[in-house]
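Of the protein chains in this complex, one is absent; all others appear in place.
Presenting chain A:
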């Protein structure tokens, strides 16, 4: 729009600001023609902004807004294009801000440039999707974080939803909703971050260098990561990780690793909350429970160590032996199965695919379903296979208990393990599953061993029929502490068939009706209560 300095009719420059009722107008004094109307603000900056509105079609003064339509009403429609015909939309203010937010988050999380570019392009795509066009500003802000999270997961970058929602200071529930909608609407796949991927990043957030804490409390990061990874794998096998939030487990694992790497008196006297304060890390509430569960799991395995037999192992003392337990956990697990497994149950037709015999049992400790196939920690030890050499080496490692020899035996164990892993998986193919119970013939793939995550997984090996089933050492918490079921007395009394069309007797209904006396008392009490409340409010 041309600056209203000269009237198009008479050429006069005597233009004044006038208003017709509520509508502001620029009027030529000499000829009286209305130069422009609808421009409510006539300050220079706004006019200048308005002049640049052509480059910003989403501005208040653009052709598409209501104000803009008033503004351009007098212009020739074919010239100005009262309705924008542009095919390449320039980004609006919110989109630009959102992109800046994405970039900022990527810088904070130290994403490589390629990942940042992917995040930006995903955000642009998502922003223009119909599902996110007319939503609230809050959702658009959270959308930026969700795009960063999604791309981080695609590139296996360990970042949690909690981190991003705390960086954005957004409601976690809203973040969850937007994230799920993003995944669904855009059809983008992103594998969830496994807990083992998070170990390193979580450990690095603990300030345990010599500069920040006293010598007796400081710890090397790599050792801490290594020990914590092993603990997390054990937690995965012990049903501690499944269905639980990862951060409290990681905190508890780091604390236990820190205790066990140098179990001196000052460290052992430090509680979990003090440790978190020392390291400058917030303490999540469930961490205490996870710590107790981890300690119980270590106690169960620690009882099988030959030099600890007969020693009373409780939660406080187990930290000192955690290193040995983790080093030999494969064999300890198998031994615990044999000795602590308890009753041997005769196995009939019921669920023959449930558990395996001790020899075939997965002392092939794979990463738990929550963990990925990361090579961190000696995951692929396959000590439970029917390989006597392996057994001998493992037993030798345990019996000596010495670090050096044990270490070398362990080294040979892991190298042998790789060889025997191949044997194990070959054996799987040759074993015929016995007494599998398919569902109405719909399952044909039962016969084939399923390739799962870990190469050492003997999970698909079925139990031979008539074999004895041992109770596993680690059980899911919901089975160990089953929730109390409601008393189902009605089921017993209603053993008869209910059709829904039975006769309804009046006597059943009478119990639900108030008698006239009760009704009178009820109304009286209500009125008295109302008066009392009114008096109280008048009194205050």
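Following the convention adopted for this analysis, a residue touches a chain if its C-beta (ideal position, glycine included) is under 8 Å from a C-beta of that chain, and two chains touch if they have at least 3 such contacts; residues count from 1.
Going forward, contacts and distances are computed from a predicted model.
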Consult the UniProt record of the chain that does not appear here and report its protein name from "TATA box-binding protein-like 1", "Pyruvate dehydrogenase E1 component subunit alpha", "Peroxisomal acyl-coenzyme A oxidase 1" or "Aminotransferase class I/classII large domain-containing protein". "TATA box-binding protein-like 1"
Of the candidates A:183, A:299 or A:317, the residue in contact with the absent chain is A:183
Of the listed residues A:32, A:112 or A:191, which contacts the missing chain in the full complex? A:191
On chain A, the omitted chain is touched by residues 160-162, 176, 179-180, 183-184, 187, 189, 191-192, 194, 237, 242-246, 333, 349-351, 353-356, 361-363, 365, 369-370, 434-443, 445-446, 450, 452-453, 459, 461, 465-466, 472-476, 478-479, 490, 498-502, 504, 506, 508-514, 518-519, 522-523
